[in-house]
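Pasting a structure below so you can have a look.
One protein chain omitted, others in place.
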Amino acid sequence: MTIPGFILRNALRNKRRLTLTVLSVALSLFLFTVLQTALRELSQPQVTEQSALRLITRHKVSLASVLPLKYQSRIARVPGVKRVSRLTWFGGIYIDESNFFAQFGCDANALFDILTEVTTDPEQVAAFKKEKTACMVGIKTMNRFGWKVGQKITLRGTIYPANLELTIRGVYHGGIDETNLFFHHEYLDEATGWRVVGCYWIQAANADAVADIIQRVDAMFSSSAAETKTETERAFQLTFLSWFGNVKLLIGSICTVIVFTMMLVTASTMSMAIRERTREIAVLKALGYNGGQIFGLILAESFALALVGGLIGCVGTWFLAQNVDMYVLSHGFFVKFEVTPHIVSAGLLIATAMGVVSCLAPAVASVRASVLDGLRELD
Amino acid sequence: MDQAIVQIRELSKLYRHGDIEVVALNSISLDIGRGEFVALMGPSGSGKSTLLHIIAGIDRPTSGRCVVEGTDVSELGETALAAWRKQHVGFVFQTFNLIPVLTAFENVELPLLLTGLSGRERRDHVEAALELVGLADRMKHLPRQLSGGQEQRVAIARALVTDPTLLVADEPTGNLDAHSAAEVLGLLQTLNSAAGKTVVMVTHDPKAAAHAKRMVHLEKGELLNGGGS
Partner (left out) sequence: MAIPLKYNLRNLRVRWRSTIATALGIALTVAVFVMVMALARGLKATYVNTGDARNLLVMRKGSTAESSSQIERSKVLRFKYHDEIARNERGDPVASPEIIVLIQLDRIDGGNANVLVRGIGPIGLELRPNVKLVEGRLFQPGLAECIVSRKIAARFAHCRVGETFRAGKRTWRVAGIFDATKTTYESEIWTDADEVREAFSRSFYGSVLLRPTDEAAGAALIKRLEVNKDLFVRVLPESEYYKEQTKNAGPIQFMGGFLAIIMSIGAAFAAMNTMYAAVGARTREIGTLRVLGFRRRDIYLSFLLESVLLALVGGGLGCLASLPINGLATGTMSWTTFSEVAFEFRITGELLLKGMTFAVVMGVLGGLLPARVAAQKPVLDALRSV
């Protein structure tokens, strides 16, 4: 036997209590990491190297206002603009309102040149470009509804007075969002008889051009009937995310409450476990163990217990993120649900800190107690 | 009496219970020589256990000196005292106080974990100690699988394993039947005579005390017959 062995024996002494405590730490950590992951998803837009080059031009008043079609050629002529595509939020309903996902009308020919980071099959893209009623769908949405390439689907218009009957011609993987559906803007124009555009999606030639494009595009339309607001894709997403302000606060406070509850539970268990052993601790002292050594034994036990609980909780979250499609489960609310190493390490740090903090009071008390008092206990 | 291993000079211990002061030891002076087997005797509350605790370094006197092996125990700090106990004292309790989750072997090994000994050296020491108390065949047993006498013998092995010069025993036969008690006392006697351990034992049982070479009687915190036997 070694010192770690002795600590392990002590921890395993009351298996029922050990299990209950480890599991309650694990549950708390599970909740904590799940909430932190949700919080991250609601506060940080995803950025890739390519997406940093993308800009979105929309109506200055609000997203619900539309822009004229003729803006496209003018934007395309702005120096630094490599490509520009229409990008119109359709907001259609697939069978039922709860099946929410994003659908965009776009320029089929430019789409995958702008959305460079996604992976597609060139043959599928070619088929998509050829057919006016074709659409390309992200893998997550394909899986969510069990769609197959070649399948026909109907999107019932809510903003636009038209129902779109689309044929899925291809799938895309990767990128920031694997849930979108892209279709030909021309199809929308024909179906409604309108000539309007929700947003323009601009690809800058290089990072240096971005600021200049924003300034030039907005200046160009500043005296038009429809003034524009141009911003980076990231800033655009941030506007959406800022609306979650209160939800974020709520999640943040719940995390605090959970950490606090966790501390209470572990502290109460640790002090139970230590008080039960008062006499043994006195014996150890009589055998020549000093205060520091005994403190170390208790600390290590509590630390190990919290760490194991924390690990189980984190593994649980990771397992959830790997095996459960949060996108489907949350009805499209969470797109990525990515458990980052940062969140996991923060969780483990909190768990172990709780382990240490929660045993401090009982450990100090037992170190301070005199050998005789300890021996008298229950005698 | 050759060179005294324990020198007690005008040792007093007062307990305070609220406003009431209780005198546990009243200015006691006593020498215990190397290789002695002393039985501290007296009725409940006579102060015999307090005296033993002070000698063993788990309690402190209110005044006076208690020098063990040349060190004044009453002057050591908590940490130094713990190190001192580990080196010089082996403690045997009335209630054995084995750790229930550890085997006999592991219980004996417990004090050695604090030393720099390798696993192999530790095993040799533990096996030797258990052999000495006659329990070499019970090493893998947990305390609850042993009889009371066996538990106490494991406890004695645990007290011996660091090779201290002084063995202190607090009512070591108090929780044992007559047969086991005789075994344990015989073992203490052997350790005293064959291994040269100085043994200080508290007991109220004259039959147990009869195994000692010298008896010291206490009453109301004072020595009777001046510490002679």
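All chains are identified by letter, namely A and B, in their written order; residue positions are counted from 1 within each chain.
Note that contacts are C-beta pairs under 8 Å (C-beta built on N, C-alpha and C of every residue); 3 or more make two chains touch, one makes a residue touch a chain.
Computed from a prediction, not measured in an experiment: that's the story for all the values here.
Quick one: jot down which shown chains the absent chain touches.
Taken over the complete structure, the missing chain's partners among displayed chains are A.
So one chain is hidden, and I want to know which residue out of A:Asn99, A:Thr261 or A:Gln293 touches that hidden chain in the complete assembly.
A:Thr261
Of the listed residues A:Ile95, A:Val247 or A:Val364, which contacts the missing chain in the full complex?
A:Val247
Which residue from A:Gln44, A:Ser65, A:Thr119 or A:Ser222 sits in contact with the chain not drawn here?
Once the missing chain is taken into account, the touching residue is A:Ser65.
Residue by residue, what part of chain A touches the chain that was omitted?
Residues 16-17, 20-21, 23-24, 27-28, 30-31, 61-65, 91, 93, 97, 100, 156-159, 161, 163, 225-226, 242-244, 246-247, 250, 254, 257-258, 260-262, 264-265, 267-269, 271-272, 276, 330-331, 333, 378 of chain A touch the chain absent from view.
As a working rule, only the chains that are shown with their structure count from here on.
Which residues of chain A touch chain B in their complex?
Chain A reaches chain B through residues 1-3, 6, 9-10, 12-13, 279-280, 283-293, 370-372, 375, 379.
Touching chain A in the complex: which residues of chain B?
53, 56, 58-59, 78-79, 82-83, 85-87, 89, 91, 93, 95, 97, 99-102, 105-106, 109-111, 113-114, 119, 158, 162
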